[in-house]
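Some notes on the structure that comes next.
Yeah, one chain of the complex is gone here, protein chain that is, but the others are all in their spots.
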Amino acid sequence: MSLLQEVWQAVKAIGTGMATVHKRVYEDAPTEFYPYVKPDLPPVSVQSLALVENEDGSERCIVCLQCERACPAQVITIERHRNPEGKGFLIDRFDIDLVNCMYCAACVEACPVSSIVTIQDFEMSTYDLQTLKADIDFLHEQARRARQWYSPKFGVELRTEDGRIEKAPPEMQPGGLAELLKPAEEVDS
Amino acid sequence: MGLLGSDERPRDIILGTLDDLINMARSRSMWPLTFGIACCAIEMMATWDPKIDADRFGMFFRNTPRQADVMIVSGTVNKKLAKRLRRLYDQMAEPKWVISMGACANQGGPFRQGYSVVEGVDKIVPVDVYIPGCPPRPEALLQALLLLRDKIADRELRYQKPREIPADYDVLAEPGKDGRLPVL
């Protein structure tokens, strides 16, 4: 008798499995059609690095070398000279080897003026490795193309249609800023 | 690789069209080799998951190198693995392509100063497309696969050969008498 029971249980299990599989046919696929539809990445996702300029085109970076020191992969190379007219330094060379960079964003955290930021441009695949040896022009261009970027100091910043740089509203900020603000309003009301 | 193993597109109008057609078919049916090395391989698997689904473009993994067209080098290649990798590459049937995925495969990445790491897989196999990132997004891998598709389908691009790889590169050398690999 137990043999028959076992057979019945096996048949029942296979039947249940096949029914479950068949139900899947009617469910919608979560597929994103990548090259036709670009994914909408959250602003904190680290896909590439960029060097932001101020609105008037002047350099935000103060060449303090904090990022070079912080980089664990040692891929940032900065050369500077003293500004002959005022205080501070001017950039001679600012290279990031994006080939060997491991996108840990330690440099972004170290930067005191949020000059080096993370952007969401992940389409960096290339036929030629030399395109990824980023110099300062490339990093600036990346920043100009970006619509939003993130650094821990300034949070998420947006580039508006007319080229101004604005701080993003709290609900776009990471770290639950929006959630932190909400209870305060509720307490007030 | 062109039709009949030639290195440039046939000038003949019939053979030229046939060459384009065959390469169109090749570009639209690239079967990668099931071959994951390190952490980047996790993202490689995610590329075939329902969310990205590279099978939409007719790509699925073949397990044997004889039936695969694309090798995705997804991770850190150390000197011990280099020989195996080169051997797998040699076992693949022509025409074949290589995608280097992640900082480690591109130039050693965070481990490039390590004593055991090959600084760039393009020192042992000719690479067609490089993906930066540590690890790259699955979409970035799909982008690289599609760039490879465009390269194969393009008349000019597909005859631009990657750099020649010296077969006697030190990494591939056999261990010496004392059983140790030669120092680079």
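In this document, chain identifiers A and B correspond to the written order of the chains, with residue numbering beginning at 1 in each.
The rule is simple: a contact is a pair of C-beta atoms (placed from the backbone, for glycine too) under 8 Å apart; a residue touches a chain by one contact, two chains touch by 3 or more.
Quick note on the criterion: contacts and distances are computed from a predicted model.
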item: Among "6-hydroxypseudooxynicotine dehydrogenase complex subunit alpha", "Peptide/nickel transport system permease protein", "Aldehyde oxidase" or "NADH-quinone oxidoreductase subunit H", UniProt-listed name of the chain not shown; value: "NADH-quinone oxidoreductase subunit H"
item: Which residue of A:Asp40, A:Asp56, A:Asp128 or A:Glu161 touches the chain not shown here; value: A:Asp128
item: Missing-chain contacts mapped onto chain A; value: 14, 17-18, 21-22, 24-25, 27-31, 33, 35-37, 93, 95, 123, 125-128, 130-131, 133, 135, 138
item: Chain not shown, touching residues in chain B; value: 3, 21-22, 24-26, 28-29, 49-50, 53, 55-58, 60, 62-64, 66-67, 69, 93-95, 143, 146-147, 149-150, 153
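We take it that only the chains that are shown with their structure count from here on.
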item: Rounded Å distance, chain A centre to chain B centre (Cα mean); value: 27
item: Chain B residues touching chain A - in the complex, by the definition given at the top; value: 50-53, 56, 103, 106-110, 112, 122, 128-134, 136-137, 139-140, 142-144, 146-147, 151, 157
item: Chain A to chain B touching residues, read off their complex; value: 29-35, 39, 47-48, 72-73, 98-104, 122-129, 132
